[in-house]
Each structure stands twice: as C-alpha cells, then as structure tokens.
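The complex appears here minus one protein chain, its other protein chains still in place.
After this line comes subunit A, so read on.
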Amino acid sequence: MTKRVVIVEDEPNIIEAINFILSRDGWDVTVHANGETAVAAVRTARPDVILLDVMLPGRSGYDILKDLRADPDFAALPVLMLTARGQKKDRELADSLGVTRFMTKPFSNAELLAALGEIAAGA
C-alpha cells in the first residue's frame, strides 16, 4: 500500500528535491509551503507521516508540531523534522514537543528515505 507523506517546507529547490526522491521511492507526496495553513492541510490529507521544516513563513514548525500533538487524531502521527539550524537547543525543543525524528540539513537522500521508512513503520 502506498504511504502518504505531507511535506511542509518553503524552499522551492528543497521541495523539488525531496518531492523527486520520495516520489521515486513510491511515496504519495503532498507539498505544503505555508506554515499558517499547514495543520488544516494535514487534517485534509491524512498522511501516514509528516516531513516538517522548522523555519517557515507564517508559523514555525514547532508551533505546528505543538498543535498536531494537541489533537488526539495526530498525537501519535510520526513527524520527521528538518532544520537548517543545527543547534542543540533546537533538537531539545523538538524532543520536548514530541517529535518522532529530528534531522539536520543537509542530509543524504538515502538517509532521509531510511528515516522516513522507519518512522512510518512505527519503529
């Protein structure tokens, strides 16, 4: 069964890259670039996993994560967070908000696919 992933990211080149990699791997990809409407988009899309950027126009990835975790439907939804700010406190904040996996940009494509596969399988 095809797994669904929602990508919340605002950098067009990065979206293009991730979209290409995941689609090639057989994922059903939905892209959303705006932080403010991201939660609603997730609700509509009902993905198996979310790929969430931190620095977004409108709302930050942390705020979106907080909202998702507050909703019983998404409390256990696997979330992979991506950030270009690789500082320790960013990771700690994400952990405290209940992130499933945290990755720093740049990453290797294989790494991303493996991580996404693992958390979607509930590992």
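Simple rule for what comes next: contacts are C-beta pairs under 8 Å (C-beta built on N, C-alpha and C of every residue); 3 or more make two chains touch, one makes a residue touch a chain; residues count from 1.
Throughout what follows, contacts and distances are computed from a predicted model.
For the chain that is left out, the UniProt protein name among "histidine kinase", "Protein-methionine-sulfoxide reductase catalytic subunit MsrP", "Branched-chain amino acid transport" or "ABC transporter" is "histidine kinase".
Only one of A:A40, A:A70 or A:A84 touches the chain withheld from this view, namely A:A84. Mapped onto subunit A, contacts with the missing chain fall at residues 10-14, 16-18, 20-21, 55, 57, 84-87, 104-109.
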